[in-house]
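The complex appears here minus one protein chain, its other protein chains still in place.
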Amino acid sequence: MIAVYPGSFDPLTKGHLDIVKRAVTLFDRLVIGVLDNAGKNTLFSLEERIALLREAVGGVQHVEVKGFDGLLVDFMKSNSSRIAIRGMRAVSDFDYEFQMALTNKGLYSEMETVFLVSRGEFTFISSSLVKEIFRLGGNVGELVPDCVVRALSGKFRNR
Amino acid sequence: MIAVYPGSFDPLTKGHLDIVKRAVTLFDRLVIGVLDNAGKNTLFSLEERIALLREAVGGVQHVEVKGFDGLLVDFMKSNSSRIAIRGMRAVSDFDYEFQMALTNKGLYSEMETVFLVSRGEFTFISSSLVKEIFRLGGNVGELVPDCVVRALSGKFRNR
Amino acid sequence: MIAVYPGSFDPLTKGHLDIVKRAVTLFDRLVIGVLDNAGKNTLFSLEERIALLREAVGGVQHVEVKGFDGLLVDFMKSNSSRIAIRGMRAVSDFDYEFQMALTNKGLYSEMETVFLVSRGEFTFISSSLVKEIFRLGGNVGELVPDCVVRALSGKFRNR
Amino acid sequence: MIAVYPGSFDPLTKGHLDIVKRAVTLFDRLVIGVLDNAGKNTLFSLEERIALLREAVGGVQHVEVKGFDGLLVDFMKSNSSRIAIRGMRAVSDFDYEFQMALTNKGLYSEMETVFLVSRGEFTFISSSLVKEIFRLGGNVGELVPDCVVRALSGKFRNR
Amino acid sequence: MIAVYPGSFDPLTKGHLDIVKRAVTLFDRLVIGVLDNAGKNTLFSLEERIALLREAVGGVQHVEVKGFDGLLVDFMKSNSSRIAIRGMRAVSDFDYEFQMALTNKGLYSEMETVFLVSRGEFTFISSSLVKEIFRLGGNVGELVPDCVVRALSGKFRNR
Partner (left out) sequence: MIAVYPGSFDPLTKGHLDIVKRAVTLFDRLVIGVLDNAGKNTLFSLEERIALLREAVGGVQHVEVKGFDGLLVDFMKSNSSRIAIRGMRAVSDFDYEFQMALTNKGLYSEMETVFLVSRGEFTFISSSLVKEIFRLGGNVGELVPDCVVRALSGKFRNR
């Protein structure tokens, strides 16, 4: 059974990594799908986000990182997967997740969206909060892996 | 991988059945755990609830129905399972589910609570609503399997 | 067009009265349906709740007060109404209202549940809060009509 | 009694149409008010959104489609209406709707905002979701009327 | 400035203790008000709950524990306080707290309800969850102070 964990990962947080490590114990293989959301402004390019994920999950077996654009359901079919993983935070746009899960099921009836709950210490991390804190000079070392701290430093230095 | 689907099932609804049928395709075996919530008043006894579930899931492979009391995490360990399934309704006490998932993880760190989203037509069914409508003389044939309709008729006739 | 405003009204609050006065301007006639929720413990009997409503809405044209048990949809049909009025408070179990509205529509497809928003000053009144404050010796004169203040005094004196 | 159903309708969905058809049975006439939200980027121009609505509601009696800018309460007064219709989705920014209803009542005290609940199958449709799915190549034929499918095709082909 | 921290404390949790320790740094004195909610069934008597609190906060300066019945606002006035402290959990009936704060302000206009946010690790503890887990045989040592663990053991042994 192959599961897909889709997201923007702009950037990857320790909350994302926690979901990756737990999801991979539930299914045979995990494909992390990094969305090339062309329309939106991302801090990191698709290539950078993929590279950071690959560095961070390097040691985890049965995990693969790929970029995708278009519909999630098409990416899932092309990876022979019908299981999408989503992390759910206490402070979460639950309604949005619910709407997406039902819409995706309408587009691909065999698809299941499986929600895992973020652990206590990761419950309040979001990528946008990480960027905000870093931009204002705060320390994000407890929120993201080391490779992301370095990437953030490089990114803001170049500005 | 063995998953446990715990609940009161007082009574079983078509929404529960939908979750059973979908969960069983995600994992190797599914144990439906019927809670003997001794403290609470249930309409159906533990034995009746188990019997109704067995009748309703008779045709589904790799599914087993068991009663349990005590902590869910102990029931899971005794069934060699670390995966709990929960159905999530749009109209859901999400906060309660979240609290339980985190508490259970605190009691049994390998445990994962996996949330599946109820399909559109089953989103608004709850066991308590079924009992309320039936008690007031409404038709619940679209909300519960036939065996439950018959059991409700017998239950209220005896009162 | 006849509308029904169902509820327990245990007791009637100024928030309920506000909804009555506004609903009656939207439709030709308003039937206030007082639920004989036999199962639940109410502070006031069905007869007392009906009498208080009749006293309070005595001056409002085109309004009638009736008790009912059984399904709301049956009460509506017997009153040739397909419009149910519900007041919505900021502090509201919105999910519950939504579930009821969809369930009722499933039982009676022509039925419409029409939600009106409680005005600012009435947004936080609930019948249970009124009873709690009165029981503890607080002043509820701004929350309920005078006839209810008198009824509460009589009720608690008799205890 | 004249009711106004205001919105952006960028584009019209089957959920909107469902509200139109039900609202028109509750009041004598329905004016659909299409907001010329000059500030925001819309996919369809005001003229296009009006034309699509007129095509879609062509067969519905007592319905009129008009554009407006400025305050909703001024548009309502100029149409001799004091009733605004809003559809409410399970997945809804309920807080926003509530705030608007109270604010509008503050600006125009006779005004009533009447909320209708979207039916089960339309509960999860939003205009922005329709645009997102279409943009990514998904099929939106079940979410919007045929004329909108054609308009979306033309719009994205021209890009 | 004297603050009051009201509650049922049935039983006291580490989350409550965290709020006590933080509130006492914000104001000159803290009175913990233990509600004698005569109507409700509590596991521990008023005297037991007061004794447990006194044992647990023994080392904290400027804190006093008192029982009260009747309205909170009357208890506050008799303690020359106009500041009520409430802990707020992520998984919280926020609506209920908001309603109480506004109602209390209506009864006593100088009163302020001050909300403090429970720290991450205490966010999901509730007294009822503690009782449920303990009743089912689970370990609550990380959720409540030692004196409460002992009291729970005694309580359930006597049953």
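Going by the order they are written in, the chains are A, B, C, D and E; count residues from 1 in each one.
Just so we're on the same page, a residue touches a chain if its C-beta (ideal position, glycine included) is under 8 Å from a C-beta of that chain, and two chains touch if they have at least 3 such contacts.
All of these numbers come straight from a predicted model, not from anything done at the bench.
Enquirer: Considering the complete complex, identify which of E:V4, E:L52 or E:I83 is in touch with the unshown chain.
Expert: From the options E:V4, E:L52 or E:I83, the contact with the absent chain belongs to E:I83.
Enquirer: For chain D, enumerate the residues touching the unshown chain of the complex.
Expert: Touch with the absent chain occurs at residues 69-71, 73-74, 95-96, 98-99, 102-103, 106-107.
Enquirer: Could you please point out the chain E residues that touch the chain left off the display?
Expert: Output for chain E: 1, 22, 25-26, 83, 88, 90, 94, 98, 101-102, 105, 112-117, 119-120.
Enquirer: Across the whole complex, list the residues on chain A that are touched by the chain not included here.
Expert: So the residues of chain A touching the unseen chain are 91-92, 124, 126, 129, 133, 136-139, 142.
The criterion applied here is as follows: only the chains that are shown with their structure count from here on.
Enquirer: State the chain with the largest centre-to-centre distance from chain E, centres being mean CA positions.
Expert: Checked the centroid distances; the maximum from chain E is D.
Enquirer: Where the centre of all protein Cα atoms falls, which chain's Cα centre is nearest to that point?
Expert: The most central chain, going by mean C-alpha position, is B.
Enquirer: Can you compute the centre-to-centre distance for chain B and chain E, using the mean CA position of each chain? Integer Å is fine.
Expert: So the centre of chain B lies 34 Å away from the centre of chain E.
Enquirer: Residues of chain B that contact two or more other chains, please.
Expert: 90-91, 98, 102, 120, 124
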